[in-house]
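For this view, one protein chain was removed and the others were kept in their places.
Just so it is clear, A and B label the chains in written order, and each chain counts residues from 1 on its own.
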Amino acid sequence: MAGKNFLTAYIKPVSSVTTILGAFALGLGLYSMVSIHGRAVAKRRENWGFSAVLLGAILAMAIPAIWKEYDKSPQIAGFYRIMYDGGFNPLNATMFSIVAFYIVSAAYRAFRIRTVEAGILLMSAVIIMIGQVTLGQLLTAWIPNENFSSNFRVENLSNWILTRVNSPAQLAISLGIGVGTLATALRLWLSLERGAFFDEEL
Amino acid sequence: MFDFLSNDATVRVIYIWCAALCTLGIYSILYKENKVYRFLEHLFLGLATGYTISQTWTTILKPQWWEPMTNDGQWWWALALPAGLLFYMVFFPRHAWMSRLIFGFFFGAAAGRTFQAFAATYFPLVKSAVNIPLMNPPEASMPGAYWLTGTSAILNNLLFLAIVISVMVYFFFSFEQRHPAIRMTSRFGRYTLMFAFGAIFGSTIMARMSLLIGRMFFLIHDWFQVTVLGMKG
Partner (left out) sequence: MDNFLRLIVRAQRIDRRILYLLLALCIAVPIAVDVPQPRPVVMPETQSLYNTIESIAKDPVESKKLAIVCTNYSGGTLAENQTQNEAIVRHLMRLKLKFAVFAFATPQGRELGRAVADKLAEEYKYVYGSDYVDLGFCPPDAIEVRLKAAVDDLPGAFEKDSAGAALTSLPIMAQVKTVNDISLIVEVTPSETLPPWLQFFQRAGEKPIPTVYCPTAVMGPEKYPLLKSGQLQGMMLGLRGASEYETLLGVDGFGHRGGASLSLSHLLIILLILLGNLGMFAERRLRRQQGRA
């Protein structure tokens, strides 16, 4: 087991306290959001209707979700289900998925091979993309998957790029990030950090 | 009046229709900017915030703070309330100094954890980077090995080392890279970084397409074929 010391017994209480204090911090973002949109509604600013929708949606989701913990009636559960599975989840998934369309537009208009580096990037991307789909794998499925010839199958080529070229590059990047994070933590601990939160009057 | 909400089948039809309308409404932005999209965008933000509030209460504060304090006699949890409210002093300029106490606690805890985190994450990584055989690789004696396996394993390992070193040299900004050997190494590092970024780009495309496929599957299969046309699921 990891080395124990006189402070080990306090890990559990610290864990509980940190969990609860962290939860109290939710109100910071909530206050900002409600105050901005609340002011927009109160002063009838442009598009205040959308702000009212936002505030209404907060209540429409929070109230049934908390209420169903105390009232097990099927009507409350059904209403929550509609808000969650009919509103929150599909909107969440659709917002993420819309980026795919923008990628298509960018692929046609913006991805240009103007330099050697861009050429290498796109060549690597194309090999990875072909290697990770079944239609692409079919292109080289006729090559025997043994001995030297297997290196020319597109999925093996894609795997070679990921494990032999991408992996060491990512390792080097993450080592640099790790050292930087450690240095920042040390500066924080030794009160060497400067910036908006540390030495300016609030 | 709301008895239909207790019928599972009815609720399912309602939420599938709501989900389909929400999905199509969001996709309407692809044609042009419109009020339906703005309405759904604000609706989503509100629902997400409401969900976060409810989950914070039901999964953290209620079982771990409120119930132990009120039902289990652990009265000392009442002290967590003024401690937690210290966060909100940041909104009052005269008392904002109090918020530094609690922010400082979290900053310090994060800084302290970084030391163990660094050792646990990076020591095995560095060990794996330097502990690669440049002679008699184990791949040469594994099942399926042929006459070139050993040589290719050694070449791959040499390439691995070369890439790690050259990428680290590329990121050395503390001094000017004037010597031709260092500039060449740095350029090789830059080219191998392009391979890595290309791999990330290719993977990102797959990720985004997968999410779109999920939504399209819902629209075509779950909504149109099963709910609208009544086909078997």
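Keep this in mind: a residue touches a chain if its C-beta (ideal position, glycine included) is under 8 Å from a C-beta of that chain, and two chains touch if they have at least 3 such contacts.
What you are looking at is a predicted structure, and each value in this text was computed from that prediction instead of being measured.
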item	value
Touch with the omitted chain, as defined above, among B:Val13, B:Ala78, B:Ala96 or B:Ala120	B:Ala120
Candidate in contact with the missing chain, chosen from B:Met98, B:Ile200 or B:Val226	B:Ile200
Hidden partner interface residues of chain B, rising order	30-31, 51-52, 55-56, 59-60, 63-64, 67, 106, 109-110, 113, 116-117, 120-121, 124-125, 127-129, 196, 199-200, 203-217, 220-221, 225
Hidden partner chain, residues of chain A it touches	1-2, 4, 8, 11-12, 14-15, 18-19, 22-23, 25, 88-90, 92-93, 95-97, 100-101, 103-105, 107-114, 122, 126, 129-130, 132-138, 155, 159, 162-163, 166-168, 170-171, 173-174
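Operating definition for what follows: only the chains that are shown with their structure count from here on.
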item	value
Inter-centroid spacing, chain B versus chain A (mean Cα positions, whole Å)	3
Chain A-touching residues of chain B, taken from the complex the two chains share	2-8, 11, 14-20, 22-23, 26-27, 29-30, 38-58, 60-62, 64-65, 77, 80-81, 83-85, 87-88, 90-91, 93, 96-97, 99-100, 102-103, 105-112, 114-115, 118, 121-122, 125-126, 129, 144, 146, 148, 156, 159-161, 163-165, 167-168, 171, 189-206, 208-209, 211-212, 214-215, 218
In the complex with chain B, residue positions of chain A that touch it	16-28, 30-31, 33, 47, 50-51, 53-63, 65-66, 69, 73-79, 81-101, 103, 116-118, 120-129, 132-133, 146-148, 161-162, 164-176, 178, 181-182, 185-186, 188-189, 197, 202
